[in-house]
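Removed: one protein chain of the complex. Kept in place: all other protein chains.
And now, chain A:
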Amino acid sequence: MQIVANIIVLTSLYALVASGYVLVYKVSRVLNLAHGELMILGAYLLVATSAGITSDPLIAIALTAVFSIIVGLSVYLLLMREMTGQPVLAAVLTTVALGILLRGAMVLIWGPQQLNVASMLSFENASVVLTDSIRVSTASLWLVICTVVVYLGLLAFLHMSRWGMRMRASGQNPLLAAQRGINLHTVYALAWTLSTFSGSIAGVLVALDSRLDVNMAVIGLKAFPAALVGGLDSLHGALIGAGVIAVLEVLLIHYVNPLLSDVVPFLVLIAILIVRPWGLFGTKEELNRV
């Protein structure tokens, strides 16, 4: 049974990170390859907040959430805004550059060594006994809860609020959205903000669960197959894609070889790209009718 708990926790992690990829892609067709770095930046912001502003874990996390919103908004306003109307490839390459820059900046500021964020915040990551045979860490439990809340919130926002509707509309047909008076910059800024926010939550919880160093940005890369397997523009697809990858990863680690853990997501990625390149629930890119 422990294995089921592990699968659920890993699914939550991948799903939470993947939601960030999906949001930005769904709305602007840009693949944000700096998402892993932005996620880890969220965790480093927590380090900075707890060291410089307050040592109360709850206030520090709340402040980190606010800072992550500011970071997401700044990334759009200062960088990605200029890429609106440019070829998508230019925008994607900009995110690659952003990722490399962020990685370098984080090493410069916080150093290459591992940080124990939980102890800095005096957060006790005790393991919670759910039943006799199932134990999960407190941070993992929070991760599952946050993922559920974020997904319910995002789905409700996208389908019930007017700005959510505008985000879906702009992703499908940006020109028509502009012709109907929807301000694309507002919509894109919203997508980047929400994406960075959910990514930062994931980063903070991962850092609390283990240690924090810059190389953990690779989790972002591992969650990317989850988004792609589900279909890059489908939020519930990302959830299911995350599930597929988590199941395979946990089972292979358990029954075959733990060394496989890093390659599993990419094996699934290659398999899905061959069979169904637009993902399980994604929109098949159509050629324009002439």
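The working rule: a residue touches a chain if its C-beta (ideal position, glycine included) is under 8 Å from a C-beta of that chain, and two chains touch if they have at least 3 such contacts; residues count from 1.
Here is the rule we use: contacts and distances are computed from a predicted model.
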Among "Acyl carrier protein", "Branched-chain amino acid transport system ATP-binding protein", "Glycosyltransferase 2-like domain-containing protein" or "Chemotaxis protein CheA", the omitted chain is listed in UniProt as "Branched-chain amino acid transport system ATP-binding protein"
Given A:I3, A:V148 or A:A169, the correct residue touching the omitted chain is A:A169
Across A:S55, A:S122, A:N183 or A:N215, the one contacting the chain not displayed is A:N183
Even though one chain is not shown, chain A touches it at residues 84-85, 162, 165-166, 168-169, 171-173, 175-183, 283, 288-289
